[in-house]
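What follows is a structure written as structure tokens; I'll ask about it next.
Note that one protein chain of the assembly has been removed; the remaining protein chains are unaltered in position.
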Amino acid sequence: MDSITIIAMVSIITAGLTITIGVIGPSLAEGKAVATALSALAQQPDASATITRTLLVGLAMIESTAIYCFVVSMILLFANPFWNYFIDLAAGI
Amino acid sequence: MDSITIIAMVSIITAGLTITIGVIGPSLAEGKAVATALSALAQQPDASATITRTLLVGLAMIESTAIYCFVVSMILLFANPFWNYFIDLAAGI
Amino acid sequence: MDSITIIAMVSIITAGLTITIGVIGPSLAEGKAVATALSALAQQPDASATITRTLLVGLAMIESTAIYCFVVSMILLFANPFWNYFIDLAAGI
Amino acid sequence: MDSITIIAMVSIITAGLTITIGVIGPSLAEGKAVATALSALAQQPDASATITRTLLVGLAMIESTAIYCFVVSMILLFANPFWNYFIDLAAGI
Amino acid sequence: MDSITIIAMVSIITAGLTITIGVIGPSLAEGKAVATALSALAQQPDASATITRTLLVGLAMIESTAIYCFVVSMILLFANPFWNYFIDLAAGI
Amino acid sequence: MDSITIIAMVSIITAGLTITIGVIGPSLAEGKAVATALSALAQQPDASATITRTLLVGLAMIESTAIYCFVVSMILLFANPFWNYFIDLAAGI
Amino acid sequence: MDSITIIAMVSIITAGLTITIGVIGPSLAEGKAVATALSALAQQPDASATITRTLLVGLAMIESTAIYCFVVSMILLFANPFWNYFIDLAAGI
Amino acid sequence: MDSITIIAMVSIITAGLTITIGVIGPSLAEGKAVATALSALAQQPDASATITRTLLVGLAMIESTAIYCFVVSMILLFANPFWNYFIDLAAGI
Amino acid sequence: MDSITIIAMVSIITAGLTITIGVIGPSLAEGKAVATALSALAQQPDASATITRTLLVGLAMIESTAIYCFVVSMILLFANPFWNYFIDLAAGI
Amino acid sequence: MDSITIIAMVSIITAGLTITIGVIGPSLAEGKAVATALSALAQQPDASATITRTLLVGLAMIESTAIYCFVVSMILLFANPFWNYFIDLAAGI
Amino acid sequence: MDSITIIAMVSIITAGLTITIGVIGPSLAEGKAVATALSALAQQPDASATITRTLLVGLAMIESTAIYCFVVSMILLFANPFWNYFIDLAAGI
Amino acid sequence: MDSITIIAMVSIITAGLTITIGVIGPSLAEGKAVATALSALAQQPDASATITRTLLVGLAMIESTAIYCFVVSMILLFANPFWNYFIDLAAGI
Amino acid sequence: MDSITIIAMVSIITAGLTITIGVIGPSLAEGKAVATALSALAQQPDASATITRTLLVGLAMIESTAIYCFVVSMILLFANPFWNYFIDLAAGI
Partner (left out) sequence: MDSITIIAMVSIITAGLTITIGVIGPSLAEGKAVATALSALAQQPDASATITRTLLVGLAMIESTAIYCFVVSMILLFANPFWNYFIDLAAGI
């Protein structure tokens, strides 16, 4: 295998694994947060404004960790600095 | 194996693994959220409007993480930049 | 092994694994949702309409993640773009 | 090993694994649903009609995910497109 | 190893694994269902008719997933299409 | 290694694994069922007839899944169709 | 390695693994059953006859699954059909 | 490696693994049984005769599964039929 | 493979794994913190100011551990000292 | 490697693993038994004689399983029949 | 591969793994501590000063273990003594 | 590698693994015993003499299993019979 | 690979793994201790002096185990006796 094939192969595998493993934690955490919000609402309907606001802030924080993985996955697919280096190398010769 | 076979092989495996591992977390999280919503409804039927709304917002957030995986899987199957590069290379020669 | 055998081999394995691992999460999540719906019904029989409606919405959301896996598995078996490429290549020569 | 042996070998392994791993999730989920239905019946015998109906709907949804795996397993054994391709190839020569 | 040995070897391993892994889920699920039925009977002896009927329906559903695995295992041992193909091939030559 | 050694080796390993992994699920499930029966008896001694009957039906269902594995294990040891084929082949030559 | 060494090696390993993995499930299940019997006795000393009888029936069922593994292990050590075949073969030549 | 070394090596490894893995289940099960007996005694000191008798019966059943493993381990070390066969073979030549 | 390809390959894999494994812990921890905050709010709505402040401080601490991983991942992709060394080496020659 | 080195190497590894894995189960079981004894004593100080006696009997049973592993480990180090065979063989030549 | 490539490769992998595995424990521990602080606040709002102070001390202790990993990761990337040795060696020749 | 290097290598690895894996069980068991003793003391301070005595007896039993591992580890490092054999062999030649 | 490269490579990997695995246990234990301290404070604010003192003693004990790992990791990086030996060897020649 030449260098450019290796880089492409590794980028595909890593891009897929990064997003797929990376959503396990955030999705379970969001599920837990939403579930607690629902039982909190059932227990104290009057505090629904505060609960909703706190829930959204929390979901945003948790979602941000999934976004980190998505960003790295996208970088590996569409703005991969190592791939660009080898493409330039191949084009330059 | 030549480069194009390797890229195809790796893309198939990664596309499958990305979506299949990627739905484990979101589906369990949605199951938990729906389950809590149901017991919240049983406990406080009067708050069903608030509960349903919060549930839908939560499911949307959780589903979004599954969508990330589905998108990456589709990109790998139908808009794979590395595959396109090698196809062009093979066609150009 | 030539390219076309590799692609066929990899497609079979990935198609099987995608659907089989992909149903673990959704099926457990549906089991949890149905179970909670049943105990919610036992606890509050009067709210059976709301509970049933919420259960069906939730099951649809969860089932959708299993469908993603099934779709990818079917694509790999019957509309595999990489397989088609190599079939065309083999037929063209 | 020639191509047709590889495809046969891979199809056998994948067909077996697909159904055997694929029933773990659904069977556990059905066990949970049935168990909850039984304790719901013990708690609220008057709601047995609603509980039975909801249980059957739920079991159908869960069983459907096991059916997906069974279908893929049967396709791999008896209607395998890749196997057919190589059989035709072998017969044609 | 020639083709027919490989197919035989793979069929034996897969047949064994399919049934042995395939009974883990159903047996645990049946254990859970039976256990809950027993405590439901202890809690509400008057509903024993309904409980027994629901239990049997549930066990039938769960057992069906074990049957899928047993069927695939038997097919691999005694009606294996790939094995038959190679046997015919060996006999024909 | 010649074919007949491979088949013998694989049959021994698979026969052992099939029964040993195959009893894990059923034995744990029976343990759970028996345990619940005992605490149900302690809670409601008057229903001992119904409880015993349900327990025996349940144990029979669960034991059946262990029997499937035992049957496959015995088939592999004493009525193995692949082994017979190669024995006949070796004897015929 | 010649055939007879392979068969001996594989038989030893499989015999050991079969019994050692095979007792994990039954022993844990018996531990659970005995433990529940003891707390049932503490809770309802008057039902000790029924409890003891049910416990013994249950332990017999569970022990039977361990016996299956022990039988297969003994068959592999002392009445191994494949070993006998190769011993006869070696003696006949 | 010649045959006799392989058999010796495999026997040592299997003998060790058989007893070491084989005591995990029984020891945990005995710990659970003893622990429940102790809390049963604390809860109902008057039933100490029945509890002690049931505990000893239970421990004997559980210990029997550990004995199976110990017996197989001893057989492999000191009465190994395969080892004897090769020793006789080596001595006879 | 030459040195520069190895470094690129290793950097891609490590960058992906670092962020994807690194978000599992923080996201689950944030989910737990948010969930407890929501049930604390439902239990004591009057203390919402203190709860919100403590939640934000806690989330910041937890998020910081995810940031460590993100920083290392970015360093590996865009400011990798080892990559720079080999690039300079390749350019200098 | 000659035979005697292999036997020595395998004996060392197996002796270490046998005792180290073999104490996990017994030590956890003893911890559970001692812990329950302590809370039983706190709950019913008057029954301390019976509790202590039952605890010691139980600990002796559990410790016996650890002793099995220790005995096998010592046999492998200091009275290894296979090692003796090869030592005699080496000395005899 | 020459020495300098190996050292670079190993340093990259280890630096990534060190920080990513190293934050799992601390982040989960911080999540637990923050969560308990929140429910402690909800239960006893008057003690918020003491709770906050103890929380901050605890978080500092826990964060310190994450810092250890971060420090080692940074040392491996930017002040690696082994890398420096080989760089000096390469430069000196 | 010559024999003496192999024996030294294997002894080092086994000595380390034996003690490190061997303390997991005992330390957790001691933690559980000490923890229960502390809550027993809090619940029944008057029985502190009996509790302390039982705790020390229990800790001694549990520690004994860790000592077994330590002894085997020390034997492997400083009184290794296999190492001595090869040292004598090397010195004798 | 020559000796010095191997030692460097192994030292880097071991140093990273030692600290990263070594903080998992202590950090979780500290999280548990801090969490319990917080709920103890909420339950009994008057005992805050005793609780804080006991917490600090406990954290010091737990942190000490993390320090052991950090020390070994630092020794491997900056005072590695094996590395020094080979450096001296390389410099001396």
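Chains: A, B, C, D, E, F, G, H, I, J, K, L and M, in written order; residue numbering restarts at 1 for each.
Here is the rule we use: a residue touches a chain if its C-beta (ideal position, glycine included) is under 8 Å from a C-beta of that chain, and two chains touch if they have at least 3 such contacts.
Treat the numbers as computed from the prediction; the structure is a model and nothing was measured.
Those residues of chain L that touch the chain absent from the view are 1-2, 4-5, 8-9, 11-13, 15-17, 19-21, 23-28, 30-39, 41-43, 45, 48, 52, 55, 59, 63, 66, 70, 73, 77-78, 83, 87.
Where chain M meets the missing chain, the touching residues are 1, 3, 6-7, 10-11, 13-15, 17-19, 21-22, 24-26, 28-33, 35-37, 39-41, 43-44, 46-47, 50-51, 54-55, 58-59, 61-62, 64-66, 68-69, 72-73, 75-76, 80-82, 85-86.
Note that in this section only the chains that are shown with their structure count from here on.
Hopping across touching chains, the smallest step count from chain D to chain I is 4.
In this entry, chain D maps onto chain K through a rotation of 130 degrees when their C-alpha atoms are superposed, rounded to the nearest 5.
Separating the CA-averaged centres of chain A and chain B is a span of 11 Å. Separating the centre of chain H from that of chain M, both taken as means of CA atoms, is a distance of 38 Å.
Multi-chain contact residues of chain E (touching two or more other chains): 1, 11, 13, 15, 17, 19, 21, 24-26, 28, 30-33, 35-37, 39, 41, 43, 55, 59, 66, 73.
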